[in-house]
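This view holds just a subset of the chains, kept in their places.
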């Protein structure tokens, strides 16, 4: 445990880890003090995200950027999957769908955009391996088309519309998981040389032994999940107190905090000119949510939900996911980046945030 | 006739040509045995498609891949044009439109996708001349925009909406034919060097004399047309018996069998690493249907139809054509292919097929 404790001693940011037990205790003592719990949860998530960043970098050093990025995206999205499963059991399907669409949009536009912007402020022009970007944006386009289908069928106003939409959603869920599996097989097995990153030499972060790094990854992920649940339970009420619309809270705030851990890693990689890793985390995470988390939730809903969940999203959400997927395709086509491209992505995200913010609260 | 008979003797697949006279006779004897006629027609089309493949390859060897592909697309679509003309005379405009949209979508997503997949299973990464892909996807985007216009006008609910849509459709038809002609002039005359394929050396298939090859092409095309008509007449009833929705039959089954001949050629070219030819056949055929067959049918409807046909398609059909055209643009942008790209296209096609399949039968 030596390298971990040494890291904590030297990094003041990690001293904020003290908020983790504080928020867990506070939730036991005063479960209805929503705004306090909301602030404490955010304060606890920040150092956990930083710690996750260090552990992941230690593992990634031993595996190459692409695999490191995939690993990161997997662990980061465990959080989303755990939270969404809880909401699923409670039958809160609208919340589940909003957080899925919000997570896709936030990862593609904000996480990728801020990575390009932060990297571009330090490096004039950055190059990255565009194979990863093209794979993930292809998968995202496929997922977007799959989201369009149930909405189109619902528009027909069929007699047994709900049954048809439900059957179709289950079929699409299986197809999306198959597509995700094929993509992994392609990028990790048959064509892995296309996704290889150049060796950047300058190894950053702590050189932890693999066992410690993996152990830390797992423990911290569980802690993030616990704190995130308190966060989600308190955020809606806190949002109301702060005058935000529920659409804005579900789409933007939950997604931003939920992705905080991955963002810390992606941003730090971008500043170290390891954009391959940033792109892998941002787009890999988005496509994992769209092609793995969402379909798994649809199939899980048959087992644990009060009734099956379908893939029919609010039309505005489908439009935002589609714009994100098409933008990702255009952006990653070139394999080069500068600060302005990052800013452009953030501006698109700001248009969505602004639009959701102006919507009046549910009355 | 020597090389042709030799070919038939050596290829067991071509022995199935015996089903051609069988289905033609069966149609005379039992015109209402729909499911039997449907099966016989499919069995007859398969060897005809294979024979067409051999003849076209012989011609293509003497003309270069791009021209050979164009030639193929022209003859392959004669079938579609003949069938659609018959439906037009009967006033079955919904069937005509469904088969046009289905043929475009099937050629772009399934034929191109399966070519990439089959080629990619044998070759690690395949390169192709992307000039052809870009030309055809540009033409397809133009055709998609032309299909959007009459729907947009129809949405305005004008007093004389039908007259306006009809006048607009006639104008658009002339514009599309002009665009198609310009594209041919560009690719075959002024800039033909951009579309030249590399010499692949390994000439496959039979080295037939040009006269025999062209003669076979023509005779087989006529036979395909005859058998296809029996197929179309029986497929709706057979589909009902087999529990398929009419939308699924029109869009998927008719389009798949209608394009069987071209598919045989495109797939065989892909496996021989002659992807230029596969792309030319798949996208060339799709754009020929969109920019030549469809507008010619609109103009023909003034002469032979009970009333003029317009270009206003069902919104779902326009969306599917648009997704196909945009996907073709993204995919062919790189000029490289691997098995996963092909699978991705097939997955998109499967989403469409699944959606159409779940629609309830007309009641």
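Points to keep in mind about this one:
Should a chain be cited, it is by its letter among A and B, assigned in written order, with residues numbered from 1 in that chain.
Rule of thumb we're sticking to: a contact is a pair of C-beta atoms (placed from the backbone, for glycine too) under 8 Å apart; a residue touches a chain by one contact, two chains touch by 3 or more.
None of these values were measured; they are calculated from a predicted model.
Number of identical chains making up the complete complex in this structure, 2 of which are shown: 3.
One rule holds for everything that comes next: only the chains that are shown with their structure count from here on.
Measuring from the averaged C-alpha position of subunit A to that of subunit B gives a distance of 41 Å.
Those residues of subunit A lying in contact with subunit B across their complex are 134-135, 138-139, 141-142, 145-146, 148-149, 152-153, 156, 158-160, 164, 167-168, 171-172, 175, 178-179, 182-183, 186, 190-191, 194, 329, 333. Residue ranges of subunit B in contact with subunit A, taken from their complex: 124-125, 316, 319, 323, 327, 330, 333-334, 338-341, 343-344, 347-348, 350-352, 354-355, 358-360.
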